[in-house]
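Sharing a structure, written as structure tokens. Questions coming.
One chain of protein is taken out of this complex; the other chains stay put.
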Amino acid sequence: MTTTAFLTDSTLCIGCKACEVACKEWNELGDDGHTWTGLSYDNTGAVGHSTWRHVKFVEAAPLLGFGGNAPDLASWTFSSDVCKHCEVAGCLEACPTGAIVRTEFGGVFVQPDVCNGCAYCVVSCPFGVVQKNSHDGRAFKCTFCYDRQKEGLQPACAKACPTESIKFGDIEELKLAAQVRVEELQSRGMQDAQLYDPIETSVKGLHAMFITRGDPKQYNLPPNPEVPTVYLESAWKSSALAAGVLVLGGLFAFLGSARR
Amino acid sequence: MPGLGTSFGRGGATTAQSDLANADAILIMGSSMAENHPVGFQWVMEAREKNGATIIHVDPRFTRTSAMADIWLPLRAGTDILFLGGLINYVLTNDKMFREYVLPYTNLSTVICEGFRDTEDLDGVFSGWDDIKKRYDHSTWQYQNVETLGYDEGHYGGGGHGKEGTGTSHPNGCERDETLQHPRCVYQILKKHFARYTPEMVEQGSGIPKEQFLKVAEAFTSASGPDKTAAICYSVGWTQHSKGVQIIRSAAILQLLLGNIGRPGGGILALRGHASIQGSTDIPTLYDILPGYLHMPFFKSGHNNFNDYILRHKSRKGLWFNYDTYFINLMKAWYGENARADNDWCFDLIPKLTGDHSHFGYWLDMREGKMDGLFVLGQNPAVGASNGRLERTALSKLKWLVVRDMVETETASFWYNSPEIERGELKTEDIATEVFLFPAAGTAEKAGTFTNTQRLLQFRELAIHPPGDARSDSWFMYHLGRRLKKKVEGKVGKRYEPLQKLQWNYKTEGPLKEPSISQVLKEISGWDLTSGKQVSGYKELKGDGTTASGCWIYSGVFPAENLNKALIRSPKNYLGHGWGFSWPNDVRIIYNRCSARPDGRPWSERKKLVWWDEEKQEWTGIDTPDFDKKKRPDYQPPEDATGTNGLAGDKPFILNADGVGWVFAPTGLMDGPLPTHYEPLESPLHNPLYRSHDTNPPEDKKIRPDNEYAPIGDGRFPYVLSTYRLTEHHTAGGMSRTLPHLAELQPELFCELSPELAADLELVHGEWACIYTPRSVIEARVMVTPRMRPLWVQGRTVHQVGLPYHWGYNGLVKGDVTNDLLPISEEPNVRIMETKALVCDIVPGRRATGPEALKQWKAHKEEAA
Partner (left out) sequence: MIKDLLSRWPVIKQIESGSWRGTGEEAMTDRTKSLKPKHHGAEVAKSVCPYCGVGCGQLVFHKNGKLVSIEGDPDSPISRGHLCPKGADSFELHTHSGRLKTVKYRRPFSRHWEDIPLEQAMDMVADRLWDSRERSFTEQQDGQWLMQNKTVAHLGGATLDNEENYLIKKLFTGGLGMVCISNQARI
């Protein structure tokens, strides 16, 4: 089975939110309430238990290359956020019930018939993706349309996206395509175009990569995402050390008192 | 539509959406295409990726489209003609015309008659202006040596949707000067008309900085010539103006001068807003036309007969030579064997028009209590039409109202929860209107065709039956008609004949007894009455009563008993041949004779589309030729030849009687043969060009106490207001504010304004503001954004405020009705209202509720400037 991935090229995103809706339709998710946030045109706020694709709107200083033609004009960029399906996934590592599994396509899938709502996964995701639905009691996130992939179909969001900003396919091919695209964008004068795929951190790379302009932080993509369980080793060592010190200390105390 | 119709011959987009990928430059104006036609916009993006095309967006706001463009120009709303005229001036001044195309294919060299005077001569009007009747006499706009029948009195009440066939009845007699030196040739008139539309004037009037204008002018006009083409995309940002038709005319002139019409990657893509709005003008539920852009007959005493009607509209040359044939075929489709030559094809049975029977025309009668009943089928005027207060109050004067929709729209519920009820202006228990609200079927629940923005008919298969008592509109009309036919059985009298003779024998299908949609589509496509077989296209239609077709331009969609071309789904090429049926005749890029030189060779390898095959002696290519297949490029017509035989082999615009694109439009338009900048009906500024005429002279403002206007420069309303759409919602909201997944994307009405204006008025982002106009007051959330910019125009700062219009008082998410702020106005040709440029005031705080709201609004109106 090939490992599939998303490449979300935000330079092609027109901020239409077809991805948000197509995902909700396919996965029969509810709405997030009807509140106007005033955050540009973004009223869904963030990825969560009932929003698995979320378009971020960034009104910022002008970016040269395209969009806006004078230094004092605004620019507006959009990027569709999603579960990163990390190579080493914090949620998967933390899940104590075996609800979260790695599929044959390399995606990270929460089995709703196993999840007990402990929410360990929620605090372990470096991107704040997975969220518990307090009415339902379970944790939910993007399934990478596992049901669709099983029949060779592309995820609902990728299929809907009007400008193919969301690309779906073989991960190696997409990594190559991303490189080519970033070079192309830079040659057009967009020096700040970059690929977000943190392979050096404990996450060890994403199965949902992003091409963005400017600082990826603006699009909810943190600079050094770490899987919390990466600290487990040192945590165990520290615990072991602490335990050892305590035992030794206890021994000394007893031996000392025994001698006396 | 008349903008494109008079210029080229047909009122529809000239190209296919996928063809935009071939453009070398694309100008998007009067549209935020990425927001309102997002899937179509993929082709614009592809033009950049494939061709390195420059994408230009000109708009009062920096929208999601501007974010994707290479260049965005901020524009004062309502100054589109200044900008486009500036581009025309740039082309003429810098010799950017594609001469080899323009000379043979347009009327640039045609000489206009001696009596013609331009707006430059008469301070803002053309010759023939009657200031008392407020309309033009077109006789001085005609070609030299060409007679015209002129316009009837009745026509002035009428619409401009139909194509005029007269006026150039002897085009071979018209004078041309290929050197373009004659002082009255179109070229010289054009030069003079646009002489003052300099980059400086553009900056002064519209606020676009001169250097930026020149940058765009150069980028766009350089994408022209044998090897390059550029396309223009527009939508209601151009049409919903008091001079909307003329704005489109400006674009048409520009594209003709640059040689972009009928060529790949060129053309004008009219982006229509609804799934089948193109269809609803082709097979029109419009008052002034019949299917296929035939005219509804106007009552003219003494000339109220078939022969005079045909004489009025038939032309000697070009495709409209067959006007009578198309009309006869329609009558045969409607009345069958009852329509015969000896009764003038039942001409007497169809109603004659006597005035303005358009939406606003009859709505004002409704307001005065003169109407009995109204059918509202899939429209929501209580939210979607201008001057919501007037619209809804008028509904309360009806005896009966029938609304058909999928949800309870604001139109259906006006009698218990509209703002007028809330404010106490209307009381439910005093409203006599009987209301019927029928549940309607959704598109997956009925079979039928839509015609999309690129003239493509696509048939939808039935998936499931509608729930409960929901039915399709064909079911409704068919069974209503059946009942009415029963009422006239056995009755005697001329008034009963139309219904008695109407052919209404549709087979019904399925458990719900739906009328057979295939049967209706076959009727539209046309058949031979003697053989019973379908015809293959409009060329087979005859004027002797042996054929029938409900809409000649759609003829050929169902060319054989079991062949529904609107349903075929095997696309063969990028233009989409093999997928659906594009009218006319499955041509995808119309006027494509222009894609070849006068001698028939392509202009270039890169831009070839249709060309002459000398061996096969026929036109061939990637597209279906929009031309007589066998007509040689060097064909010269004999003097007395008629129809398309009367047009030479290098005359691509076969619906125009002289076969050429009209840079100058001698007939067909009520407000001038050339576009002229006028201010919007409400503006903070006077017309920088003409002192005597601020606004479009023949525009009908329908001024009345409940439809007041602010005079130019009114200090009570100092800001420009523009209304628009968002991706997340659809029109009046019945199909989006009722759906949880869309409602959450844009839950509240908001206004957009610049940080500078917010600071001036102490408006705070996220809080509320009241927006006032002479018609009403509404409240909206405040969105302060640098995407809105103050403009420097005529020596002062002009601020613009933006408002989307999707909200109403029903649905999951509610809000005030933006259209309550707008006046009813009628553009002179098609009677469309001006929504894109008006004036307003904006004040922090919430709107009062109940009767207090009225007092709040009146107090604001009455305060001194």
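Read from first to last, the chains carry the letters A and B; within each, the first residue is number 1.
Rule of thumb we're sticking to: contacts are C-beta pairs under 8 Å (C-beta built on N, C-alpha and C of every residue); 3 or more make two chains touch, one makes a residue touch a chain.
What you see is a predicted model, and the numbers here were worked out from it, not measured in a lab.
Across the entire complex, contacts from the unshown chain go to A, B. Per the touch definition above, the residue from B:Leu502, B:Ile622, B:Leu674 or B:Cys751 contacting the chain not shown is B:Leu502. From the options B:Asp95, B:Asp342 or B:Asp372, the residue with contact to the unseen chain in the full assembly is B:Asp372.
The chain not shown here touches subunit A at positions 16-18, 20-22, 25-26, 92, 95, 98, 100-102, 104, 109, 111, 113-114, 146-148, 150-151, 153, 156, 159-164.
FYI, only the chains that are shown with their structure count from here on.
Subunit B makes touch with subunit A in their complex at residues 34-35, 38-39, 41-42, 45, 62, 64-73, 209, 212, 215, 726-728, 740-748, 750, 765-766, 781, 783, 785-787, 789, 812-813.
Across the complex, subunit A meets subunit B through its residues 12, 14-18, 20-21, 24-25, 30-36, 38, 40-41, 43-44, 59, 66-70, 73-78, 162-164.
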